[in-house]
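Below: one structure, written as structure tokens.
Shown here: the complex without one of its protein chains, the others still in place.
And then subunit A:
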Amino acid sequence: MKLRDPCLSSEGAEVILATSSDEKYPPENIIDGNSETFWTTTGMFPQEFIISFHKCIRFSKLTILCYLVQTIRIEKSLSMDPVDFEKCVEKDLHYSEGELQTEEFSFPDCQATYLRFIIKSGFDHFVSVHRVMVDGMAEDM
């Protein structure tokens, strides 16, 4: 069976919440499959966004492409609604001037209908998220 990235708007994913808004850098940029477009935070931390898959997905690896993010926490929910989030991981990232951070997280066998990303702090006033990629597939419902 061929694995597809379910974390794409073309696969039905949607960003249902983002705490910062600048219409030039909308949160949809996180799931458009293009790492040159991004969502930006516009000030005070913490900041967060929630991705809905609108179905249950099973995955083992998650990759986030971002810039100037210092501490990030990722949570998942298996509910029908974006509630009851459980922590997957929390990590301090490295500072890399002049290039995007590529951070891979492995999970043995994870299921989720929603993923929530909380950016607790940054290396600067503003940080950006360029892509979230998931290695996994939709569960047969």
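Operating definition for what follows: a contact is a pair of C-beta atoms (placed from the backbone, for glycine too) under 8 Å apart; a residue touches a chain by one contact, two chains touch by 3 or more; residues count from 1.
The criterion applied here is as follows: contacts and distances are computed from a predicted model.
Colleague: So which of "Signal recognition particle receptor subunit beta", "Intraflagellar transport protein 27 homolog", "tRNA (guanine(10)-N(2))-methyltransferase" or "Ubiquitin-conjugating enzyme E2 2" is the UniProt name of the chain that got left out?
Modeller: This omitted chain is identified in its UniProt record as "Intraflagellar transport protein 27 homolog".
Colleague: If the hidden chain were put back, which residues of subunit A would touch it?
Modeller: 20-25, 36, 38, 40, 42-45, 67, 98-100, 121, 123-126, 128
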